[in-house]
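Other chains dropped; remaining ones untouched in position.
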Amino acid sequence: MSDLAVKCAENLEKIRLKKPLIHNITNLVVTNFTANVLLAAGASPVMAHAENEVEEMVGYAGALVLNIGTLTDAVVESMLKAGRRASDLGTPIVLDPVGAGATRMRTGAARKILAETRVSIVRGNASEILSLQDEGSKSKGVDSLHSVSEAEESAMALAGELGTVLAITGPVDFVTDGVRVIRVRNGHSLMPVVTGTGCAATAIIGAFAAVDPDLLSAAATGLAYFGLAGEKAGQNAEGPGSFMISLLDALYQLTAYDLKAECRLSLE
Amino acid sequence: MSDLAVKCAENLEKIRLKKPLIHNITNLVVTNFTANVLLAAGASPVMAHAENEVEEMVGYAGALVLNIGTLTDAVVESMLKAGRRASDLGTPIVLDPVGAGATRMRTGAARKILAETRVSIVRGNASEILSLQDEGSKSKGVDSLHSVSEAEESAMALAGELGTVLAITGPVDFVTDGVRVIRVRNGHSLMPVVTGTGCAATAIIGAFAAVDPDLLSAAATGLAYFGLAGEKAGQNAEGPGSFMISLLDALYQLTAYDLKAECRLSLE
């Protein structure tokens, strides 16, 4: 039992006790699944994206989760409004830069959110995360990387430049604040076969950030809890459909005891 | 077997026979789940929110369901257009004021819909329902209430003022037209852990209102059917994921016989 596994268990218990409101401005693909994942964990999700209510809504929230998966210009404006207000209030902001690097609109929107709000944590795959560096960045772009270790060095440099925690998810998750690194070894191979598992992991990180002021720990313990739920779901799943449903059940059923025993987090 | 349980069974049989078209202008979180719930019950859902087709679409509908869960100004306009046309046609309108009382935009939109269209039934939790009274209302706001019985008195007064049926859902549902009261004692504790169960209940009320001209009875019997499906779903559910799926199965499987035997409705 590692200290981080104990922290993970404590964070989950705090979420279930406090039921923090998590304000999501997210994409149309995962809206329902994200809300269900947060409810299963014990948090209180609210999805609100209208320009004329996001500032009021974020005032009640324990964390703001921004996900650019199905952007429009109007949604970007709402994200910036909500993000600026969250920054003023000191409310953690978690960004999921879905598809950054794939189209100019997405890369531009992600960078603008990073520039104009105080983002606490970014979660994505390696390609999305490394697309966030601007032209003058000293870190290397994803196309120029030759190995996982180069990507990790680049991510550490970028985390330092941006002043945020970066969480790169994959078979082993890599979480860094630019100085410290935590690796998370929970997860299941069916996760990428269900749409929105990455986005849902980001929302779970939001819930953990609402109760854990150490943002590196919040990101890593959130991913470990979510990954462990995936492992449980995978035990009896017959494919991605039953896996998705069992994942919601597992998020609800997992106990602090389970997390202490089975979360595999290592600080380097 | 109560008269109301018999009415509930008759209403469900009418829905399965007539397959009424239920026109939903609803929120982005529950669009899919709402459509599936209506299909499982035997109704014909249509989701259409474009300003330039809602008036035409509502002309084919047996009921119009308006849900303000992820409002934008454009959607409010569409709701008002569809609602005015439904009012002219005498088509029942069911309103779900999601989050009314939480932000000014939501409270304002819900009150505007009530003022400008002929809403038949409103379903929400106590806080949402009691936020609908305007400044001059003689009923008390939710913050000033000290007990469930005060909330119920306030809801009865408000139903009379608005000229609608109000359905407040919770462990026991309270349905009133200002004069009569029906309590519904069906449901399951996992319902609030699945997003959109309240919204889905509202849509089911829409289907019942399409076949039952007594709006108090339509609201109460719709809630009893939905709550009983929740009880069935809860018998073998391992968490909110399997509960949500079993709820769809139960809505489809329940028979008129089941409703007569197990719906717990009491008129006071």
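Each chain gets a letter, A and B, in the order it is written, and its residues are counted from 1.
One rule holds for everything that comes next: a residue touches a chain if its C-beta (ideal position, glycine included) is under 8 Å from a C-beta of that chain, and two chains touch if they have at least 3 such contacts.
Keep in mind it's a predicted model, so treat the numbers as computed, not measured.
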item: Homo-oligomer size of the whole complex, from 2 visible chains; value: 3
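The rule we apply is simple: only the chains that are shown with their structure count from here on.
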item: For subunit A paired with subunit B, centre-to-centre distance based on mean C-alpha positions, whole Å; value: 34
item: Touching residues on subunit A, where the partner in the complex is subunit B; value: 28, 31-32, 35-36, 39-40, 45-53, 56-57, 60, 74, 244-253
item: Subunit B - residues contacting subunit A, complex; value: 27-33, 69-73, 99, 102-106, 192-196, 237-242, 244-245
